[in-house]
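Take a look at chain A:
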Amino acid sequence: GDESGGDDLTSITVGAIPIVDVAPLHLAKEQGFFEDHGLKVEIKNTSGGAEAIPGVNSGSFDFAFGNITSLIIAREKGLPLKVVSNGVTSTGKEGADFGGVVVPEDSSISSARDLAGAKIAVNNLENIGDTTVRNSIREDGGDPSNVEFVEMPFPDMPAALEQGELDAAWVVEPFRTTALDDGTEEVASNFVDADPSLSIASYFTREELIDDNPELIESFTAAMHESLSYADSRPEEVRRILTTYTDMDETLIEEIQLPAFPTEGDRDSAQRIGELMVKDGLIDSKPDTDELFL
Partner candidate 1 sequence: MTSVSTPGGARTENGATSRTRRTARLVRGAGAQAVRILLLPVLLVLLWWGYTATGSSYYMPTPGVIAGAFAETWLSDQFFVHALPSIGRLLAGFALAAVAGVIAGVALGLSPRARATAEPVLEFCRAIPPPVLVPLLMLLIGVNLQMKLAVIVAGSVWPILLNTIEGVRAVDPVLVDTCRCYRIRGWRWLTTLVLRSASPQMMAGLRQALSIAIILMVISEMFASSSGLGFRIVLAQRQFAIPEMWSGILLLGLLGFALSVVFGRVERSVLHWYEGARAASRGT
Partner candidate 2 sequence: MLDVTGVHKVYSGGDREVEAVRDLTFTLPEGELACLVGPSGCGKTTLLKCIAGLMPPTSGQVTLAQRPVAAPPPDMAVVFQEYGRSLFPWLTVRGNIELPLKKKKLTRQRRESLVAEALDAVGLSSSGPSYPWQLSGGMQQRVALARAIAYEPRVLLMDEPFAAVDAQTRADLEDLIRTLWQRFSMTVLFVTHDIDEAVYLGQRVLVLSSAPTVIQDDIAVDLPEERDQLTTRASSRFTELRTRVYEEIQTAKRGAAATSGK
């Protein structure tokens, strides 16, 4: 994406996975927040951080949406990325967050502690899912060392749970609701356990762009801030916009638990995630998470 386009708008491209979390991005576009800040945004679908990060690196995306763990790892590995805006934050309410660990109806597991030794599905291994779930088990007094985590895309988890392939699954919306509707029980709200104001994911860009075009970054951040507060205060707008860029069933959209969209990410929560990552051996030493933020 480059500076061009009529009406003196700067054209940019933002990569984002089409899930609930990025509703503010779509709202910003729809509500004209970007245009107000001189930006013409094209949103490109990605399948997650792993594809979005090289996309940002190569300049295909100016900004992208990715979770905090991926960003910390990337940064550790020497990729010059920086967070420019908060993305999505935990609701901080135990049992009413947009992600959690669910177990089948008849399971003997009734709390996070019981997950010790279980087979738990997460969407990506060695990422935010397993670190926070381990943390939940620890916090509840269990031993996470012999939990078997397996990788599985979120959409497949409810079926696998029902088929008895798994003891538990870490799911996010809308699959959390699907799973709960199937009769599963939520036994942990892993985000909340990690930090009640955990910033799970953010919008980020490459350092190079920050140096080259600081005004662009400012405009984007400003627009996103506007949109985040808009979204945070108008859940019905969030639910409405979901019908435009996802294929979610309308009744499902009404049921799901929306995340919180504060404008500012909680940097301490990033610190917290960094600690958990060190504890789980994802990285060697405690990361300087301040470096990650603009």
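Operating definition for what follows: a residue touches a chain if its C-beta (ideal position, glycine included) is under 8 Å from a C-beta of that chain, and two chains touch if they have at least 3 such contacts; residues count from 1.
Inclusion criterion for the candidates: all candidates are chains of the complex that A comes from, given by their letters.
For clarity, every value in this text was computed on a predicted model and none was experimentally measured.
Peer 1: Chain A in this complex: which of 1 or 2 touches it?
Peer 2: 1
Peer 1: Under the stated contact criterion, what part of chain A meets candidate 1 in this complex?
Peer 2: Going through chain A, the ones touching candidate 1 are 49-50, 53-54, 57, 70, 73-74, 77-79, 121, 124-127, 148-153, 155-156, 159-160, 163, 165-166, 282.
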